[in-house]
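All protein chains but one are shown at their positions in the complex.
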Amino acid sequence: MNLEILLAIAFGGSFITYISGRISKKLRNIFAILISVGLIGFIGSLFGNTTEETICPGFWNFPLNLRINMLSWFFAITIAIIGALAIIFSLQYIKEKERTDFYYLMILLVNSSMIGIVLSGDLILFYIFWEIMSWSTFLLISYSRGPAISAGMKYIVMSIAGSVAMLVGILSLYTHYGTFIIADLSNQLSLNTPGFVLFIFILFFIAFGIKNAVWPFHTWLPPAHSEAPSPFSAILSGILVRMGMYGFLVIFFVIAGIDLFINLGSRLVHFNTILAWIGAINIIIPTFIAMLQNDSKRLLAWHGVGQGGYMVLGIAIGSSLGIAGGTFHIINHTSYIALLFLVVGAIEYCTKGIRDLNSLGGLIKKMPVTFIGALVGACGLIGIPLTNGFVSKWLIYKTLITDGYPFLAFAALLGTWGTILSLFKFIHNIFLGQLPEKYKNIKKPPFSMQLPIIILSLIIVTFGIIPGIPLKVINQIMISSGIDSLNITLWGVNSETGTINMLNIFTALLITGVLIWLIFKGSKKAKQIDQYDNYTAGTYVPKDKYHYSVEFYGPLNRMLRPYLKDFIDTFYLKLAKSVKNLGNGIRQIYAGDIGYYVTYIVFFLALLIFIQLKWTLW
Amino acid sequence: MSFAEFLNNYMYYIGAFGLIFIGLFILLTKKNLVKVIIGLSIMDTGIYLFLIAIGYVHEGTAPIFSKPGLNAEGMVDPVPQALVLTAIVIGVAILALALTLAVKLYKHYGTLNLRKIKEQKW
Partner (left out) sequence: MVNPVLLIVVPLGLAFLVPLFGLISKKTGKYFPILALLFNLLLTIKIFPQVLSEPIHVNIGGFTPPFCINLVAGPLGILLAFLIALVGLLVAIYALSYIKEKNEEKYHILYLLLLTGATGVVLTGDVFNLFVFFEILCISSYALVGYFGDKAGVESAIKYLIQGALGSGFILIGIGLLYGQFGTLNMADIASNIHSVEPISIFVPLVLMITGFGVEAAIFPLNAWLPDAHSSAPSSISAILSGIAIEVGLYAVVRIVFTVFGASSIMMFLLFLGVLTLLTGELSAFNQENIKRMLAYSSIGQIGLIVFALSIANMNGITGGLFQLISHTLGKALLFLAVGYMIVHTGSMNISSFEGMGKKMPYTSFFFTIGALSLVGLPPFIGFPSKFMIVKAAIFKQEILYTVLIILVLTATVVEAAYFFKVIQAIYFKGEAKKEKRNRAPFKVLIPLFIFAGLILIVGIYPKLITNILESSAAELISRTDYIKSLIP
């Protein structure tokens, strides 16, 4: 009963918000916040439940199930929290734009359908909510006009292509096993031939890979995330893309089972090895493409693609450390990429729409809270110790090294190097350096924008120091899917080949920090001078920018750029163009001349009679 | 059977199909709209002839009980004649509609050449 009420509140709430928006704006804002925060509370109260219930109407003759277990709860609470934070952020962000009721309706609808996806216990409900999520996302991406139109189109066409693959997969499963319910399908796939299992895996890989932006299918993500409104980019990049990861977890570990997943393949090559290599390519290439970007949102979007590679890599290895690392990386990535998108949103709001990295600079003096948020987020993305990114990446590195995949470990480390480079460019170009003249009078972002940034930074640091809290939840997920569990303590993970204990690291860094501060305090103060009080050999100090931010990694860019052209994107565009040409060609059958049309009719008849007389088919 | 017998038995069918094929030929190849409509009418006539020919009983009389003592076996089949009457009415309606549309088309285009009336295409 609880789950139905939850979904009813979520969906009904979005419509109530839209209708109340017609009455008054304040009422709508109150409703939006109330519903999103209320959902967090509701889902939090369901912690630990493992129930499954059938909804009465049923679709055709199949029963529909809602289900909550630890995996669903894990994702649901993340969705609710990120959704609430994005809505709080958008209270001020969206105020001046058009059609704000529609915006709130769509963002709440996206949230509700994502909660519906993770709460569904059978594949039909999964598909229904997946599709609702897809078209509401499309409408919301196209909401900001201009270049968002083609971005939204790319997104929805690829999303529907993935959905039809998923439909074929779901129905093939139904044909063989007679049920749609996930719980009944668990561990059933091992009874079938490897060819069928491979077919199912490939179909679902296409479907979830398109949503998750795994390497061959990633081209929709950068335009879509950079053109969407910023709070919605946070949701998109944070959790919507990871619905694909949820799908991977369901299909690979719940339905297929860990043994089948690891053992599928011939002696030469295994399915999960190929998946791991795809994850590795997915880490390296997008991270370096991110470095070449000049638009802040596009840079973050490419990082969204890149970090997905870590998750795929972790899951593909199949060891318990790897799966824990990959799954933990999902919520870690959610927290810091949402944080970074919200930071960019705040900057956009304050500078009235500037996203170009080459024209910003020195905003640390004007927006200190935002800077700290960006710094924490960047540290998390890179994986500096004391942030949660460090723990998940450590788990992935450890499993790669101990299970004997040196090249993949090198690829993962290379990805971190690329992340460090591009994020430093991001922070330097926006916050450090010299403040340009035109931004001298910008105000700080309002509190409703700063609050989500502060909350997310706290989450990053807390989970970094005390990773045991989420890891315990992940441990339970792994136990319930039949994977070996890890030995989790409150501060880290113990395993035979080496322990990670954040308390030790935290204490060490704290002591070092205190020592440095004492040394700094005890020494003489440096003299503060104005930036322009400088010796320039007799001429005036020009007030131009000293801040060199254009062509930031010039030589590296020139070296890498020929290798980093996105040829997959070109391929897809060529495919779309050839379909268009095919359509134009086929149109010309209907040429406008009645003689042709009558010829078609008579020709059809003659063809049928001729075939019958010659070959007697019928 | 010999050629003469074949002709004798199937004369009406040959005539009917001949008319149908002439009508089809006109529909396929002629450019003038009025000729096409006439071709449609010829094809319809051929079909009516075909239908009646199906109902033909060799040396039968009209299917009316005009005097007592007539039996039904000596009469041609009345059902196709009913079908043909209905079909003739339908054909007349189509012909009338087609000619009206042809008049209106001439007013708009100034020509009845079907190869030139091609604005709706693709």
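Labels for the chains are A and B, by order of writing; each one numbers its residues from 1.
Assume a residue touches a chain if its C-beta (ideal position, glycine included) is under 8 Å from a C-beta of that chain, and two chains touch if they have at least 3 such contacts.
This structure is a prediction, so every number in the text was calculated from the model and none was measured.
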Shown chains touched by the chain that is not drawn here: A, B
Selected from A:43, A:94, A:107 or A:132 as touching the chain missing from the view: A:132
Given A:152, A:209 or A:322, the one touching the chain that is not displayed: A:152
Residue, one of B:38, B:70 or B:83, that touches the chain absent here: B:83
On chain A, residues whose C-beta touches the chain left out of the figure: 57-61, 98, 124, 127-128, 131-132, 134-135, 138-139, 142-143, 145, 148-149, 152-153, 156-157, 160-161, 164, 167-168, 171-172, 174-175, 579-580, 582-584, 586-587, 589-590, 594, 596-598, 600-605, 608-609, 612, 616-618
Residues of chain B (touch criterion as defined above) contacting the omitted chain: 20, 23, 27, 33, 36-37, 40, 43-44, 47, 50-51, 54, 79-80, 83, 86-87, 90, 93-94, 97-98, 101-102, 104-105, 108-109, 117, 119-120
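Note that only the chains that are shown with their structure count from here on.
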Centre distance in Å when chain A and chain B are each reduced to the mean of their C-alpha atoms: 69
Residues of chain A touching chain B in the complex: 587-588, 590-595, 598-599, 602
Chain B residues within the chain A interface of the complex: 24, 27-29, 31, 36, 114-115, 117-122
